[in-house]
Structure formats: structure tokens, C-alpha cells
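Complex shown without one protein chain; remaining protein chains in place.
Lettered A and B in written order, each chain numbered from 1.
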Amino acid sequence: MRIVVGEGSCGIAAGAHKVYEAIEKLGSGIELGITGCIGMCFLEPIVDIYDKDLLACRLVRVKESDAQTIVQAVKSGDLTQLSGLAITEDDKSFLDKQTRIALRNCGIIDPTDIDQYINAGGYKALEKVLSMTPQAVIDEIKVSGLAGRGGAGFPTWFKWNAARESNGEPKYLICNADEGDPGAFMDRAVIESDPHNLIEGMLIGAYAIGAAEMVVYVRAEYPLAIVRLEKAIEQAREKGYLGKNILGTGFCCDMRIKAGAGAFVCGEETALIESLEGKRGMPRLKPPFPAQCGYNDQPSNINNVETFANVAWIIQNGGEKFAAMGTKDSKGTKVFALTGKIKRGGLVEVPMGMTIRDIIYDIGGGIRGDRKCKAVQLGGPSGGCVPYDKFDTVIDYKALAATGAIMGSGGMVVMDDTTCMVGMAKFFLDFTAKESCGKCVHCRIGTKRLLEILDRITKGEGKDGDIELLEELCDGVKSGALCGLGQTAPNPVLSTIRYFRDEYEAHIKEKRCPVGECRDLLTYTIEKEKCRGCTLCAKKCPAKAISGEVKKPHEIDKEVCIKCGQCVTLCRFGAISVR
Amino acid sequence: MKDCKCSHKISDLSLIKNVLDQYKDKPGSLITVLQKAQEIYGYLPTDVIYHIADVMKTTPAEVMGVATFYTQFRLKPVGKYLIMLCQGTACHVNGSERIESAICQRLGICDGDTTQDGMFSLKNVACLGCCSLSPVMMINGETYGSLTPQKAIEIIDGLYAKEADK
Partner (left out) sequence: MEKITVTINGKVCSGERGDTILNIAAANGIIIPTLCHHYNVKHYGACGICVVEMENSPKLLRACSTVASDGAVYFTESQRVIKVRKIALELLMSDHEGDCRGPCSLNCPAGTDCQGYVKAIAQGDNRHAVEIIKEKIPLPASIGRVCPHPCETACRRAHVEEPISIAFLKYYAADKVLASDDPVIPKPESVSGKTVGVIGGGPGGLTAAYFLSLAGHSVTAYDAMPKMGGMLRYGIPEYRLPKSVLDKEIAEIVSAGVKMENNIKIGTDITLSQLREKHDAVVVAIGAWNNMGLRCKGEDLTGVMGGIEFLRKVALGQPSGIGKSVAIVGGGNTAMDACRTAVRAGAENVYVIYRRTRDEMPAEDIEIDEAIEEGVTFKFLTNPAEIIGENGKVSAVKLQVMELGEPDASGRRSPVPVEGKFETLQVDSVICAIGQKVNVSGFEELELNSRGIISADEHTFATSVPGVFAVGDATNRGASIAIEAIGEANKAAMVIDGYLAGMDTPYRKPYVSERNTEDIDFSRFEKCARTKMPVRPAEERKHDFKEVNLGFSEDAAIAEAKRCLECGCHDYKDCKLIKYANMYDLDADRFAGEKHSCFVEKKLEVIERNQGKCILCNLCVRECKEVAGKGILGLVDRGFKTVIRPEFRDSSVISGCADCLACVDACPTGALKFIGNKK
């Protein structure tokens, strides 16, 4: 039997590596390995026990202190003693409705071992491609209908073709792994869990466009991904998949990593190029497009991680098989990072055409605490929300765009009836305003002003006409901004106004936050009749705003109160009212 | 900058010689050089920036432009413990704002500041990618998840106690 610990970033954050070390210490002689992220973040840390090549048992929410039990069980061969840790049937269903292409090896193979990738059928597609003409490769991708998974959904073959037809040597193939959408982490998962899949996909792309150099631009916040990818590149070189004369075909192509330094705007391809050139990541004007004049003013093609992660599969299985999945306009699968007020959060890969409702309820298991679901935010700061009554919308570029949201890079944040939508819009604008590169007027000052208006609304200082002012400014920023960041920054505002105008109005006209989230509109008071004077709240108040004698009603100093809500959570008598 | 006291500090420029030798002839590697410099010095001292500009054959204005554009770079030293508080969407939805005010209250600093005793720096960061553990903070590489304001303060107090023991 073999023990495999899920060591993706979130697994490690939840303590997976400590579990690994504990098992390693106790279980000498037992075969122990790691794998990447299976996507079931809500169950981390996860430990899989394999019997030969079959998954015999999956243990979830494992603690360091469980190591002893696990080692014992494995040594004895009696896994029944682990039933307390084993995944429930219900939670297993998280994976049932998924179709995994981009994530096919994630959480299964050891990302630090190229042989495991090869055993899983890896680098076969590359071998196949090297016997095809570049045009044939592009044609196959065209058949598959693969579109950019980074957000814009531009047909991949078209970009490849443009770069291929463009004059100029050398050409570059760049992978955008600057996953900046706060709430999306599928690209990190692919690199951490299946780096060779990315390398192979990129090699195929490089062959198709005629590039001899590949660069992966990875977010600085992903140190583990960088380490794993570095190792994978090294292994691929050793095996002859990278470098000169690949697999003896004469095809030469090498790869390097460029670590980003923290700027969301570098997810925009021209800003990414500026950053690659060592400059401030400020977008360039398009045209010329990178396919004509990109990195180092040479023809360059840029795709994101998830896009490349589909490529080897498409070549292996044929474009038609990929195109068989999905809707008329959107083919294949899409990975979503399901987070927020969801029971089972994590990474899900579903075929295009599935409804939002299926993802949230069948895969995600519904809303935490079975509260009422209000909306889901798609596409992060560039996207919009889809309200509950539109949950039958299917995953499809056009269908989602019609709701005012976008497919985006796959962030799917679930909001329940305690989420203030004005606050949500403000959160995203705060993000885009901070991340605006500052180059163009509409974005630099426009997002700042949008944020200021939203801020005053959430503080109860909104004025009549503010909604219309927001709408007008949003419209101006969308049409006037230079790059995608600015052009899409108003989306969260527009879509929340579209579906939750009443919430805006309540803030502005009644100076009230309907869900009681906007702190400036709240006051915390202790109801004298209910307070027993247990002193718990006073002891735990981080601002020391609560005072009172034992067994006598306490009081909150409103000037000192930071409205953290801690007292409400703590009070056993329901004596603290929030208005 | 008149009020920039750090500009008078003298850094040991020999520490970065190897890095500069490796990258000085590679165009476009300014960000990498700055990342390495920050690894060496803990931040980007002004004299190091000037030195990099000289060796990399660019101007100090250009280097400063890059160093101030990316959030990773620091122009001031950070505290012994760097609290990176996740401001990703999932953390926001699960109350990261409340955690922030509790931490600020406890340490008497705002985002981007360092406590007077040089112990803690607080930095709001983009998604750390531990959405299922939200709200999350990371202190010197260690992740702390499912925070409440109270829990966050206990963690800080714990680190203070640990320091006091030393």
C-alpha cells in the first residue's frame, strides 16, 4: 500500500505537509508520496491510500495527530479503522459531476515526478505533433473550438495562426500564469499539480507558431508553483522534451520562468509583455497586437495556463471529441474556483453547458448553513454577478455575457443573503482602483471616483442621483479606458445595480444596509434586559469597547467599538443587537 | 525626497555583485534583479537602487518606477513578522475586513505600516489562494486560516509572548 498526501498550496496551508512529516517519521518502510491538488479544498488536508494503483481509501481533514492511526492501519492492512477519517459518500459526489481534462492529473500523480506524468500518457501528444505539420496542429485546435480560458474567450487557433503567419524571428510563446483574479486559483493548481501538462501544451503551441523560446510568467505569490515548474522544466530537459533537437526531430525550444512582482494588470497581455521586458506593467495600445509585435517587438503568442492544459488532451483525443462537449459556441470544459458561502468549495471542472445551479447545488452542495443564496460573482473584478433567479443560465461565453457577467478566468464566488451587494461592488472597485496601472485617465481617476461614490453610499452619505452618476461614469470608463482592466472594471458596479438596485436605494435613501453588513450603518448595543453580565464579551472585545460589572448589564462604547461583531458571536443570551 | 532618511544609509553593495554580473547584459531582467536584491537586503535601499541603475545601464528614475509599480517591492525595511492579510474575494465575503480592523487596533498600525518596535508589519495582499480556509493570513510563511478577530489577536499575542520568552 502507498500513502499519498495532497500537497497543493491550500493543502499545505491546511497542514498537509505537517501530516506528511508525521507519517514519514512514524511509518518507516511505508511507501509515501505526494500529489497535487484534487480540488476538494473544503476537505484539506487529504491523504489517499492506494492499494497497488487503485485508490483504496481517501482520508479527509487529516490532522497531524491522525498520523499514528493512519500508519497503523496501513501497516496492518486494515483500513476499516480509518472510517472515521474517510470521505463521506456525499462529499465524494463533488467529483462525480465533473469532467476533468485540464485537471485530469491533478491530485492523482506526483507533480515532481516526470515518470508519473509519462505513465499517465504524458508527452504522447508532443510526439504525435512533431510528426504533424504546424498547420495541421492549428487545424486540430480549430476543430476543437478551444477558446482562451483567461477571460476573453478568444479562439486559440486564431491567435496561433496569426502568430504563425506573422513575419519575424524569433517568435515567442508566452504563458500567462499571472492569475490575479482574487478568488481564482486553477492556474496555480495546474502548475503545482501537473506542471508537465503545461509544458507539453506549450511545446505544442510553440511548434505550431514556430517559437523557439517559451516563457511562463508566474505570479510572485505562487512560490510553490514556481518551484514545481522549475523542477519539471529540469526533468523535461533531461528527458529531451525541452531544449535542442527535441526527441530527435530537430525541433528546438526551451522554456524559462519569469516571476511576476505583484500587479494584477500584468494579466493583460500587453502589460505582461512590458513586465517581461523589465518595465512597469503598463498596457500598450493595440494594435499592433502581440502576434505582430509583442515581447521584444517580436511576434508573440500569449495564452493562459488552463488553455494550454487542454492542448495535449485535444491532440491525443482529437479536436472533435473536445468539441463534442459543451454548447454551440463554447466547447470543452471550464474550471471554476468555487468559493464564498458554499458548503463544498474548491476547484471544479465541468463541461460547458452545465447550469450554474448544478455547479452550486450538485457539486458545491449548496449554501453554507443552508441560507438563501443571493447571487454568484463570475469573472472576479472584471465580471459581474448572476442573481439566484438566473441560476439556470448555462456555462457558455455568450449566455453568461447576456446576464452582465462574464466567463472570466473562472472565479465563482457564492454570496448568500448576508452579503451586501453594494459592499461587494465596492470590494471589487477597491481592488481595481488599487491595481489600476495609472496610465489612462478613465481608469486611473475613473475607478478611484467610482470607489469614492460607492464608499460614500456604504457610509450612508450617498446622494440622490448617485446611482445614475455611477452608471454614467461606468459607461465612460468602459468606453474610454485603454486596456481590459479598465474597460471591465465597471462591470461589478453595473451588474449589481442591474440586479440589486433596491439595495443601492436603501443605502442612499434610507441610510440602511438591508443585510446589515455595512459597518458604518450599524450600531452595536447591549440590550439591558437580556444581558446577564457574564463579562465574556468585555473580555474578548478586541477594541476593549465593552465595560460593566459582573452580573450587571454591560455597555458598548460606540466611539471605541470597531464593529467587528465578535461580541454578537460570543453572546450566549442574544443580548447584543445590531442595527 | 527630503524626508527619506534611508537614503543616507550605506548598504554593502558587494552582496549584489554576483547577481548583477549574471544579469547586467541580459536586457529585460530588471525585475529579476530587484527581486534578488530584495532577497539579499530585505528591501530595496536607495543606494542599492542607484547602484543597480548604474550597472544595468538604465536611469534611477526607471528603476524607481519599476520598484514602486509592483507590490512585491519594499522601499522600507519590514518588521520581524510580516503579516500578509488576504484580501481575496472569498476572504472578503467571509469577513477579512473585520480581521483587519482588529489587527490594526491591536498593533496600532495601518496596512503597509510597521509597528514602532519593529516587530510587525501589516500588508494586505491579493488572494493567497487558500480560499477554503478564508479568512486567511500568512505570517512569515505560516498560514493561519478560519480567522475571527479574536483568533487573529490571539495569534499576534502568542508571537509577542514567544518573543518575550527569548
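The definition used in the following text is that a contact is a pair of C-beta atoms (placed from the backbone, for glycine too) under 8 Å apart; a residue touches a chain by one contact, two chains touch by 3 or more.
Not measured: the values here are computed from a predicted model.
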item: Among A:Pro134, A:Gly168, A:Gly438 or A:Pro553, residue touching the chain not depicted; value: A:Gly438
item: Residue of A:Asp115, A:Glu452 or A:Glu527 in touch with the missing chain, whole complex considered; value: A:Glu452
item: Listed residues A:Cys57, A:Ala291, A:Ile360 or A:Leu473, member touching the removed chain; value: A:Leu473
item: Sites on chain B contacted by the missing partner chain, in the whole complex; value: 1, 4, 7, 46, 49-50, 58-62, 64-65, 68-69
item: Touching residues on chain A - with respect to the absent chain; value: 263, 280, 285, 287, 433-442, 444-449, 452, 469, 472-473, 475-477, 479-482
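Here, only the chains that are shown with their structure count from here on.
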item: Of all residues in chain A, those that touch chain B in their complex; value: 9-10, 12-14, 41-42, 44, 180-185, 188, 220-222, 258-264, 275-282, 296, 337, 339-341, 345-346, 377, 380, 411, 413, 415, 419, 424, 427, 431, 437, 519, 540, 542-543, 562-566, 569
item: Contacting residues of chain B [partner chain A, same complex]; value: 27-32, 34-35, 62, 65-66, 69-73, 87-90, 92-95, 97-98, 101-102, 105-106, 125-134, 136, 143, 145, 148-150, 153
